[in-house]
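The structure is given below, and queries will be raised subsequently.
Only one protein chain is missing; all other protein chains are in place.
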């Protein structure tokens, strides 16, 4: 995330919008014959397909490793550096997902081809944060002077953490955190925001975000809880349903990094403010912009 | 299967034959840059590769999810509707295999891109039935006025069931069912045929099908039997070997949806009536026709 300053972000967003409006036949002329390797040490069909869709739309090709943890040389004791050096012989760019923080960065240090972090453990998921902020700009026409509510699992959730960090590059932003008491926002985020001069507060009811421009809902991540009881206590705390929607501004948007379980009632999917599926599609355009910037 | 009436079937078959005879370079110009997502919640290398081969021959690209059950958001509790909405942001058409009946249809209801059923549990496998009937037409020059014997597992087998249903769109067809007593043809099929006016009978020996034009052999599906003993009783009941072949008509064809285990003796593979490998190849042309019809 540290690599993206405000002007770089705005460049990427402009480029994403430009690419999305090109006809397919023109998109395909951007990266003909270039090769993306998607190497996933933990499964994420969503992120993998989004990268792969972006690459093939640009006319490139894809080499896919869906379960790098099982099928690759990692099981034989190969270092991530050696794996990366091998991959650079096969592909022009690598998108790597890894359960261990910092692995994509370690890979990037030893090779000449770009390595994109497609999520490294609980640490970062930078392309998710990029597409989140791009969606805000695309939907509301601005990234500044907004009231942004971030709801749900703020302790384990990689996506809300990455978004909060990225908001440091915006101006006049007011953040409200709304988390179940079991998974509160961490001090790493609040102190980073303080340092960057981003105004924020913690709230404990949907009333506090009635005036928000963006409601960023997240999943309570069952897989991160030690026991079922604490998980059950946390889920269902802040569910977005019609009643919540009725209390929100008319021009607001509801985002979610997906997948959702039951923290957004599907009954509101038809509400025009429900922007989460448009957000998922935006992931393709943002990743097209990144790939095109790196290889074009 | 209900979507395909006689004239639509004949259209698809004509189109399949047209596409197969185009030079590769012309095939590739049909769907350049279009994207197929193959999303398989249970493994089926055969069906998946057949779809993927069809798409790349038409100049399109493929996003592949070989083990959607394990690697996708389904494990996190995402609904099939949400998964479909995500996929539509990435691909122009979806081919979905699912162990649970009706899932591809549920997916298709919430998205704007076509969803092709690549097999849903024990219910239907429509593209298999299409390629079966197309093979009959391609091999014998007609789909009407034929005696068609369907042999083997008629209780659990999805392929023979789908084919039987499709035969309702043919004329003058005489069906003979030849099933081990453990896996007889179900009442759902016989009553549907009765209703459609298709003539059929059940037999108990190869003598009854000596005059058949098409012998459609199927595998006894071990994975559907509760115990090994009932499986052993059922397999080996109606094996097609040289002796059986000697009793068949000279202009007949033997089909099989494959994979086979031992219900057809490999010694007859060289017999020109053994059409099952040509049938497998036909799957590519039928799927090309479907994809081209949906996206072209």
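Chains here go by letter, A and B, matching the order in which they are written, and residues are numbered from 1 within each.
The criterion applied here is as follows: contacts are C-beta pairs under 8 Å (C-beta built on N, C-alpha and C of every residue); 3 or more make two chains touch, one makes a residue touch a chain.
It should be emphasised that the depicted structure is a prediction, and the values quoted were computed from it without experimental measurement.
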Of B:64, B:162 or B:218, the residue in touch with the unshown chain: B:64
Identified contact with the non-displayed chain, of B:145, B:188, B:232 or B:281: B:281
Touching residue (missing chain; options A:20, A:85, A:106 or A:168): A:85
Where the unshown chain meets subunit B, residue by residue: 24-25, 27-28, 43-46, 49-50, 52-53, 56-57, 59, 64, 66-67, 219, 222-223, 258-262, 266, 277, 280-281, 283-284
Positions on subunit A where the hidden chain makes contact: 32-33, 35, 37, 61, 63-68, 70-73, 76-79, 81-83, 85-91
